[in-house]
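As you look at this complex, bear in mind that one protein chain is not there, while each of the others sits in place.
Take a look at chain A:
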Amino acid sequence: MGQITLQGVQKSFGPVHIIKGADLEIADGSFVVFVGPSGCGKTTLLRLIAGLEDVTGGAILIDGRNVVDVPPAKRGLSMVFQSYALYPHMSVRGNIAFGLKMAGVTRDEINRKVEAAAATLNLTPYLERKPRELSGGQRQRVAIGRAIVREPKAFLFDEPLSNLDAALRVQMRLEVTRLQKQLGTTAIYVTHDQVEAMTMADKIAVLNGGKIEQYGSPLELYEKPANLFVAGFIGSPKMNFVTGELAKQQGATTIGVRPEHLKVERNGQGGWHGTVSVAEHLGSDTFLYVDAGPQGVLTARYIGELDLHPGDKVSLIPEPARIHRFDDSGKSIRA
């Protein structure tokens, strides 16, 4: 079991409020990603759940039990750190076994569990090596091995892939997701990379300025962003925002259209007219940055190759059903 509930969790460092009251329900076995810009409090929130920081207010329930006064080790969670935090003088075996050894598990039991974990993570040939003799991806796997061997109620990941190169990151992303599904253990994963968030998560919590802006499945966030921040943060390239007269016509202060929901037409009728200022041809996609006068620079995404070049006149036609409307306070207006 690994059901985690946050009830009005707050954290201040002196006069600075880092977490301004977070409420969250994390179902057993689900993969939840905390995503947000730097300094939004996502790592702090994770550390509060881990018990590495004390809460200023509120409650953290793990399987219904309030754990705010329980020391980290007794919460039954395990954590993968950004720097991996492997013990440099211990072998891979020693690193993975350390938690079990501290828990007083018998030697045979430790060996059996360590070897099972190593086999799951393809670490068996490296068991007797020291961390400094391993590559980045292998160290990452040792850190994960150290987490899974204790059979925790939940895994906590603190930006674990940010030190890896792009190719390895994609590979580890898949491995982590697959492993989590296979073990069926609850996982909380902190990242600033929205692609990681969208691909790995069952549910995403978008954080900004110490508040949870929205909590929902990746597609929910993509299709029904609760406010301007979430709309702008989720999706790449970023959603286009238009204010002024055009928005008023739709009964909103701001309207937003994603680049992939703008139909591009050469010298077409209707829609918004503009001039291509930059065109990025990726083969699979074409990104157009269109200077649309009063609406500012709009981004459009065309699937496939589109033979347009800077200076060409285009018109952009938003799909009516895909226009997001936001009110004065930035909240989404639902029809």
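What we mean here is this: a residue touches a chain if its C-beta (ideal position, glycine included) is under 8 Å from a C-beta of that chain, and two chains touch if they have at least 3 such contacts; residues count from 1.
The criterion applied here is as follows: contacts and distances are computed from a predicted model.
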So one subunit is absent here. Using its UniProt record, which name fits best from "Hydrogenase/sulfur reductase subunit alpha", "succinate dehydrogenase", "Sugar ABC transporter permease" or "Transcriptional regulator"?
"Sugar ABC transporter permease"
Among A:M1, A:A27, A:M102 or A:L174, which one touches the chain that has been omitted from the display?
A:M102
Given A:S78, A:N240 or A:S315, the correct residue touching the omitted chain is A:S78
Check the options A:H89, A:R107, A:K181 or A:R322 and report the residue that touches the missing chain.
A:H89
Absent-chain interface as seen on chain A, which is shown:
50, 52, 71-74, 77-79, 81-83, 85-90, 98-99, 102-103, 146, 150
